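First comes the structure, then the notes that go with it.
The complex is shown incomplete by one protein chain, all other protein chains being positioned as in the whole.
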C-alpha cells in the first residue's frame, strides 16, 4: 500500500484547460472520493494517476516516487472501470489472472491469489464463465476481483457503480466499503453521486470546473461546506439559497432579499455590511412551527415514503422543506416556518463561506 | 541527488519520442508500400505523359513536351472513347442505382428466409469481374447462349445475332454485365443505410397519419440522400475506370464502338506498349475525374447552403 502525492497538476487538451492546478495528498490506506458534476475533471485526474492521460504540468508521486513518465503498467495500480472492461474472450479466472500472467507470476501463486479473491467476492462458481454469461452485479464483482488479486499499491475506481440498478448499487456500495475495511488499500474513487461519496469516503474531494472546491471528511462537507458549490452539491434534496443584501443594525444582522423580505441572520465579521451575500439552509433543517416567524405558501407536496419534500415559497422565493411529519401530506394552503440561526450557512459575495 | 535527477532528465525525452513515434510505427509498413507502389508510379506516370516511352523502342525515353497531348487532340479514337465512357458510366450507374435501391427496399422488410435470399442476390458481387464478363459474353453468344433467341422471340432483335458484334448495340452487352455485377454493391450500401434509420420514426409518422409513399418521401429518402450522393459519386469514378468487362467481352470492338478511355489506355499500354501515350491519356482522364468530383462537391455545397 502506498501514499499518493499530487502537486499542482494541470491538464489541457490543446488550448482547452481541464484541470487548473490540483494539490492533494492521499495517505496510506485512505479511501478518497473525487466527486463533482460531469466535466469537472475528476475522471481526468484519476486517469492521470493511472497513467492513461499525460500530465501537462505538475508532479504525481506514488510512495514518494515520481511517476509522471511511467507507463500505466509500471505504476502498480489497479483500476475498476465504469464499463468494467472485462476481456470478453477470457473466462472469469483468466480475466482475474491476466495481470499476474503478464508479470510472469508462478502458476501456484496465481491459482492461490485468484482463489482467494474469488472466495472473498463469492465468485467461486463463476470462474469458468465468460463475462457475457454474467449479470451486471457479477461483472462488477469480477472487475473488483481483477483489481484485488494483484495486491497493488492503490485502487482506482472510475464510477464503478453507475451501470447498476439502484438496489444493486446500494449492495455493492456496502461491499466496497467492507472490502476496504478488510484490505485497507489506498483507494481513489470517482463518482458524481454524492450519496456514494458520503457513505464511502474517509475524505471527500469536491471538484468543480477543474478546481478542487473542498477536501474534508463527509461530515465536514455536510456541516461546513466551503462554498456555494459544495453546499449545493452535497445533500439531497439540495440546500435552499437566498441571495440578498447583508445589513447590520446594532447587534442585529439581516439579509434583505430583492423582493423586500428580510431574514434575520447571525452576525459575521467576514462580510461587509451592504455587500451581497447568500444565506443557505438545508431542507431538513427548516423547522415547521405554527408560531414560526415566516409564512410560506405551499406549492407542491412530494411524499417519498420515508418523509415528505414540501415545495413552498416565501413571498415568491421558492424553498424546499424536508419533514418526517405525515400531517404535512395535507398541510393546507400555507404553513409557518422558522429558520434556526444555528443551522444557517452564510456565503460571501464570491460564494465563499463566512464564519 | 544527481543519481535521482538523472533518470528524470533522460526519461521524458525518450518517453516523448517513444510515445510520439508509436502511431507511425503501426502505420509505417502500410504507408511505405502505398507510397512505393501507388504514389511513386503515379508521379512517374505523370512524367511519362511528357516523354516518349515505348517499351520496344530502345531509343525512346526523351522529353517531348506536349507532343502526346497534341496527338491526343487529333485522335478521333480518343474522343469516341470519351463519348463511350460517358454513355457506359451514365447508363451503368443509373441502372445499378435504380435496381439496387429497389432491392435494398425489398430486403429491408423482414420475411422468412431473408438471410438466404440476401446471400443469393448478393452472389454476383463475389463473381470475379473477368468471369462475369466471360459469362455474359457467352450468354449473348447465339451458339451457346439463350439471350439472343429470347430477345428474338420477344421481337427485340430481328434475328438471333450476337449483340456484341453489332456496332449499334454492342455497348449494351458490357452494360448488362456491369449492372448485373454491380446491383449488389448499391443494394448492400443502401441497405446498411436503411437499417440505420430509427424505426420509431416510421411508427411516429404512421401514427401521424402518413401513408407508405409519404413515409418513403419524408423519412427514407432524406435519410438515404447523403449515402446515395456519396455512393453515386464514388461509383461514377470507379465505373468510368472499370475496363475489365470491356476488355474481356469486346476488347473495345466492334470498330471501337465499346472502347472507353480506361480500356483505350490499357490497349495503348498493353498492346502497343506505348507507355508515354497511354500515360498522357491517363493524365487527361485523371484531370477530368478530378474536375467531376470537384463539381459534385461544389454543387453539393451550394445546395446545402441554399437549404
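Per-chain numbering from 1; labels A and B assigned in written order.
In this section, a contact is a pair of C-beta atoms (placed from the backbone, for glycine too) under 8 Å apart; a residue touches a chain by one contact, two chains touch by 3 or more.
Definition applied: contacts and distances are computed from a predicted model.
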Complex minus one chain; that chain's UniProt name from "Chitooligosaccharide deacetylase", "GTPase", "Serine/threonine-protein kinase RsbT" or "Sugar ABC transporter permease" is "Sugar ABC transporter permease"
Who touches the missing chain here, B:66, B:204 or B:230? B:230
Taking the full complex into account, find the residue in B:33, B:86 or B:221 that is in contact with the omitted chain. B:33
Where subunit B meets the chain that is not shown, the residues are 20, 22-24, 26-27, 29-31, 33-42, 44-45, 48, 53, 55, 102-103, 106-107, 109, 111, 117-132, 134-136, 138-139, 143-146, 149-150, 180, 182-185, 188-189, 191-193, 195-196, 206, 230-231, 234-235, 237-238, 240-244, 247-248, 262, 265-266, 269-270, 275, 278-279, 282-283, 285-286, 289, 293
Note that subunit A touches the absent chain at residues 50-52, 71-73, 77-79, 81-83, 85-89, 98-99, 102-103, 146, 150
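Here, only the chains that are shown with their structure count from here on.
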Rounded to the nearest Å, the gap separating the Cα centres of subunit A and subunit B is 57
